[in-house]
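My structure is below; once you've seen it, I'll send some questions.
One chain of protein is taken out of this complex; the other chains stay put.
On to subunit A.
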Amino acid sequence: MSTLQISIYRYNPETDSAPYMQEFELDTQGRDIMVLNALEMIKQQDSSMAYRRSCREGVCGSDGMNMNGKNGLACITPLSEVVKDNKLVLRPLPGLPVIRDLVVDMGVFYKQYESIQPYLQNDTNPPATERLQSPEDRDKLDGLYECILCACCSTACPSFWWNPDKFVGPAGLLQAYRFLADSRDTATRERLARLEDPFSLFRCRGIMNCVAVCPKGLNPTRAIGKIREMLLSNAT
């Protein structure tokens, strides 16, 4: 068995004048481990290497990174899925400022998420127990609420790369539709009004990079289409 060649983006702004790629060799003993496991083994070789991780099972969304050119979660991506010709190139999520190595500043991503007001808004008096929903209405939230905000989708989107301050991005828009589709939310009109300008939603060109990379198998492009339909039926 030959050893795996791993090339990792390194940048420490305190000591490096520019980012560079560092080569590592890793003996996986023929096992098909996850990329995160490989990173942890590399961390044993060089403890200065920085990356985010937490749950290691695709729930927390901390270890989103670019693996051989495709965004995904390192913890649930087996080597067999990404390694080509025994080589693996790991880079931080594209388009976001790098804090160090594979750690990016998610500030602008969270700001866009905040802009869609990701919480239930209801101006009627709350009932004594809870706001009930029919099973059919609850079904409408499937495929929306599962998002873990790992930013794999938004950082795979060229529209988000060019205008991260103006375009909400696929992750934010998926959540925008999650509240637009919620039968208990009464702020639909206000939510739609905030999205009808040429940037917030309409900068989506429907190239579906977001769908291709989502580690949870969600479909932001479909949600964006649904919001567009809602805007259109309101305005025509």
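Simple rule for what comes next: contacts are C-beta pairs under 8 Å (C-beta built on N, C-alpha and C of every residue); 3 or more make two chains touch, one makes a residue touch a chain; residues count from 1.
Assume contacts and distances are computed from a predicted model.
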Options "Succinate dehydrogenase hydrophobic membrane anchor subunit", "Glycosyltransferase", "Phosphoribosylformylglycinamidine synthase subunit PurQ" or "Multiple sugar transport system permease protein": UniProt name of the undisplayed chain: "Succinate dehydrogenase hydrophobic membrane anchor subunit"
Contact with the hidden chain (one of A:R138, A:R194 or A:K226): A:R194
Among A:I76, A:I99, A:V211 or A:L231, residue touching the chain not depicted: A:L231
Residue ranges of subunit A at the interface with the undisplayed chain: 159, 162-163, 166, 193-203, 228, 231-232, 235-236
